[in-house]
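Presented below is the structure to which this report refers.
What you see is the complex with one protein chain gone and the rest in place.
Letters are used for the chains, namely A, B and C, taken in the order the chains are written, and counting of residues starts over at 1 for each.
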Amino acid sequence: MSALRLGLAGAGRMGRNHLRAIAGSDVVKVTAIAEPVGSTRNLLQGAESALYGSVDDMLDTAPIDAVLVCVPSDLHLTTIKRLVDAHMPTLCEKPVGVAAGEAREAAALIDAAGLPFQVGFWRRFVPSLMRLRERIARGELGEIYAVANFQWDGAPPEANFRAHSGGIFVDMGVHEFDQTRWLVQQEFGAITSMASGIAGERWPGDPESAHAIAELSGGTTAVVSLGRRFPLGDFLGALREQAESFARHVRGESLQGASAHDAAAALGAAERAAAQMTGP
Amino acid sequence: MSALRLGLAGAGRMGRNHLRAIAGSDVVKVTAIAEPVGSTRNLLQGAESALYGSVDDMLDTAPIDAVLVCVPSDLHLTTIKRLVDAHMPTLCEKPVGVAAGEAREAAALIDAAGLPFQVGFWRRFVPSLMRLRERIARGELGEIYAVANFQWDGAPPEANFRAHSGGIFVDMGVHEFDQTRWLVQQEFGAITSMASGIAGERWPGDPESAHAIAELSGGTTAVVSLGRRFPLGDFLGALREQAESFARHVRGESLQGASAHDAAAALGAAERAAAQMTGP
Amino acid sequence: MSALRLGLAGAGRMGRNHLRAIAGSDVVKVTAIAEPVGSTRNLLQGAESALYGSVDDMLDTAPIDAVLVCVPSDLHLTTIKRLVDAHMPTLCEKPVGVAAGEAREAAALIDAAGLPFQVGFWRRFVPSLMRLRERIARGELGEIYAVANFQWDGAPPEANFRAHSGGIFVDMGVHEFDQTRWLVQQEFGAITSMASGIAGERWPGDPESAHAIAELSGGTTAVVSLGRRFPLGDFLGALREQAESFARHVRGESLQGASAHDAAAALGAAERAAAQMTGP
Partner (left out) sequence: MSALRLGLAGAGRMGRNHLRAIAGSDVVKVTAIAEPVGSTRNLLQGAESALYGSVDDMLDTAPIDAVLVCVPSDLHLTTIKRLVDAHMPTLCEKPVGVAAGEAREAAALIDAAGLPFQVGFWRRFVPSLMRLRERIARGELGEIYAVANFQWDGAPPEANFRAHSGGIFVDMGVHEFDQTRWLVQQEFGAITSMASGIAGERWPGDPESAHAIAELSGGTTAVVSLGRRFPLGDFLGALREQAESFARHVRGESLQGASAHDAAAALGAAERAAAQMTGP
């Protein structure tokens, strides 16, 4: 069977992630891309997809079977309306709007049109989470007292993204809310939440960290911990510190890093390990 | 004090990592780059560094205080000789050649010239490892029975890199050997090692995984585990699986991923969490 | 200097933990024990401490310098009053009563009497937590967005203990609340909490799992996750399954576990490893 021809609406950071991911697929191909920003379109020159400046242009011209929506969240609903009018099956990035009312309106339109539609909650396709869900469903883990969800990014997104994201619970938290519903197959009841008072960069209405606890319909408790600044190991920081330490050494301070003799000792051990190596 | 002016010799993958790392420094600046490959030089157009096609050209013309060597490992010694002749302080990427004899020759030349020289064993500048070393030195952890070092990359390097790398114990293992010597301040004694017989891609003389155990001069045992294929969570794989599942849904199979109603439920929870949020 | 002579009030589970811990100390000795339950006193026959049936008897007779209080939580205040009357320095197990009012009353009495007093929040003496606190205080970790505390026991305590414990937030949670205050040196503000609806054993007013999120005075958020059923690896379960599998084998089913030939193969590998072993 020939591959499904996808049109990509929006080639920002997430759109380009989809491009890289789909590149290896025989089942689906991105054959057209609609992206309004010229400099972003230029990055994509030479790709095998036809490039358009708007979704309308793409829909008018490109021979596509379905659309993958990666426009900013606050344009999700408008874009979905246009695609429903065009009777186009749609795979839409989360969160499908920046308010539940927008998602509900989208759901009603799609139901009425009877169109195939899927939301980009990609964690539902992570093998280890799929196995966890099966084990919970089979009762292998007993009844579930609590699901604790931690999502901590290394650094906040760019200001432009943040302005259209709907805030930390909409932008980041929907992943945890969907994941929890899906893992334990229960619906959310009462929710309480708290914003952190710490921030590297104040952003009105969008704290850099927030926490929620929630009741689920089957008695399980959900904990959601969100944060925007949790840098992991800092390889580049170590490289910079190394270069600065070298600069101090050039200017007369004693050597803090490794010497050429250290290199010879490490290579000597490597060489002996390699020379002595047995194996098939 | 003005920043130390560095010339970068070699702007491959590791050289560009140094560029990004040093970009944030007031202590050291890369003011010149020597890179023989034209397409790589083109990537660097517009940077603030002067570009040269060879180390010789850079040394002849650029006003630099020191050189950062990121050429292929099998060119380390030749490059160092040239820099010693030019009386140029040098920060050289590991492993300083592909054989201990090369590193020893480099060490002798540098000692004779009395030049500042440092090797890029950057782990010596990782704060958590520095703290660990201090605690071991103070005896806080008692005597150390064993140091277990695991370095497993997600995927093998490109063929071109692998051809000049010296093999798995030289390319990857020198980090573990240097780290172990540095952490416990002991020298290596007897070493035995074994190659794995498993390989996604056979490469003569360079197994994809190898292990060593070694005695250290203070009685500690070192374990070194190296591997080239240890992919962590596969975000792009989940995105592709999601797109393929959507393609099957478009062609009539039932929905496997999240529906618009799921999106509305997740957004509904997010919205309630955000509305209810307390905080400073 | 001679060891401080401690009288132990209450030799239940926690009291006996203190006995084992203090046994190795030259600085403090338990020289007397008051325990009302005869069968528990019998367990302690032969120990070097004098045994008494009540705190009053111990205070009247035993030559002690201070008292360690391990009576049930709902007797903490009464016992402390008696010790303050006797001008006895006191180390009291947490939580110092089952209500904050009791702890405040105790604090006022102790302050008025000017007696040395300490509460058994032993986490303040765990070296890794002490180091963490120092690093936070020095600013090494930046400002702290959140402190997440998880305390999940393997199985609920006995019914008799549970009846006097004050409920999950008093019995278990005070450790997390004290730990958080102490680690970040901030005071608690607003708190919300939720009980789990899951329970292996319903206990009125004392859910088996509960969660709280709280604001702290410096802007940090605290998450507290408590649970009474989180069994770790089940060694005894594996032994039982092994014995039952053997029983099925005796009755004719095929062998599921290891055979004598497997034992010979494992011993053969062990023997070769031992024979080949090098080392100092």
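Criterion: contacts are C-beta pairs under 8 Å (C-beta built on N, C-alpha and C of every residue); 3 or more make two chains touch, one makes a residue touch a chain.
Note that this is a predicted model, so its numbers are computed, not measured.
> Would you list the chains present here that the left-out chain is in contact with?
Listed by label, the shown chains it touches are A, B, C.
> With the full complex in mind, choose from B:N17, B:T221 or B:S259 the residue touching the hidden chain.
Result: among the candidates, B:T221 touches the missing chain.
> I'm checking contacts with the chain that's been left out. Which of C:R41, C:R82, C:R133 or C:R181 qualifies?
C:R181
> What residues on chain B make contact with the chain left out of this view?
On the side of chain B, residues 143-146, 148, 150, 190, 192-198, 208-215, 218-221, 223, 225, 227, 229 touch the unshown chain.
> Using the document's contact rule, name the residues of chain A that touch the chain not shown here.
Considering the whole complex, chain A reaches the absent chain at 190, 215, 219, 278-280.
> Please identify, in ascending order, the residues of chain C that touch the omitted chain?
1, 3-4, 6, 17-18, 20-22, 24-25, 27-28, 65-66, 68, 89, 91-92, 94-97, 99-100, 102-104, 106-107, 110-111, 116-126, 166-170, 173-175, 177-178, 181-182, 187-188, 191-197, 207, 210, 212, 214, 224, 233-251, 255-274, 276-280
Just so we're on the same page, only the chains that are shown with their structure count from here on.
> By number of C-beta pairs in contact, which chain pair leads?
Result of the pairwise contact count: A-B comes out on top.
> Report the chain whose mean Cα position is at the greatest distance from that of chain A.
Using the mean of the C-alpha atoms as each chain's centre, the farthest one from chain A is C.
> Between copies chain B and chain C, are the contact residues mostly the same numbers or mostly different, with half as the line?
same
> Find the geometric centre of each of chain A and chain C from their Cα atoms only, then give the gap between the two centres in Å, rounded to an integer.
Each chain's C-alpha centroid was found; their separation is 41 Å.
> Could you please state the distance in Å, as a whole number, between where the Cα atoms of chain B are centred and where those of chain C are centred?
Roughly 44 Å separates the two chain centres.
> Where does chain B touch two or more other chains at once, residue-wise?
278-280 - these are the residues of chain B that touch more than one other chain.
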